[in-house]
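One protein chain omitted, others in place.
Our next item is chain A:
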Amino acid sequence: MASLDRVKVLVLGDSGVGKSSLVHLLCQNQVLGNPSWTVGCSVDVRIHDYKEGTPEEKTFYIELWDVGGSVGSASSLKSTRAVFYNSVNGIILVHDLTNKKSSQNLYRWSLEALNRDSSPTGVIVSNGDYDREQFAENPVPLLLIGTKFDQIPESKRSEVLTRTAFLSEDFLAEEINLVIEKRYFTRDPSPVRLSFYLLF
């Protein structure tokens, strides 16, 4: 098991958007029954067969680091959180489709994570402004996930989808809309199949 390479993916987003539920769903193939606030960081692991079925098949452990908190928290909290941002291979940005502010805060989240990575001294350099150029040269792939789509009434759904299309354009990302239905698993669960599209 030690010979398998390490893949570290951060899961970022405002509090209450559903990061812990998402991570639990991906790794345990179960819906999280009693979500509670994440203090610090919770990690979960998913085994992924890369290029399954081909001769180059390789099994990876994907570590999903679910970091709790909000963008507006105290600087002591932010500097402690920065400890988790070392050497990431990918970032998943989660936002709540019923709450516009959580989508707007995603810019700040991505800046927080990416700036920590690039500067060697560990000091957060940016002044908070969003710059699309930064994302163009960014080697870390991003995936945007919008949650709670089923809680939006039918009439507003198209409006929400246009908004998310703009958002993914800003991040220079491709968009996938997933609806994860709640299935009550019996004794042998069929694993939830989700392919990780690495987006550039």
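In this text, a contact is a pair of C-beta atoms (placed from the backbone, for glycine too) under 8 Å apart; a residue touches a chain by one contact, two chains touch by 3 or more; residues count from 1.
We take it that contacts and distances are computed from a predicted model.
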Fill in the blank from the handout: Not-shown chain resolves in UniProt (candidates "G protein-coupled receptor 89B", "AP complex subunit sigma", "SAGA-associated factor 11" or "Large ribosomal subunit protein uL1") to "G protein-coupled receptor 89B"
Fill in the blank from the handout: Touching the hidden chain, out of A:Lys58, A:Lys101 or A:Arg163, is A:Lys101
Handout entry: Where the missing chain touches chain A, by residue
Key = 1, 14-16, 27, 39-47, 61, 63, 65, 70-72, 74-77, 79-80, 83-84, 96, 98-102, 105, 188
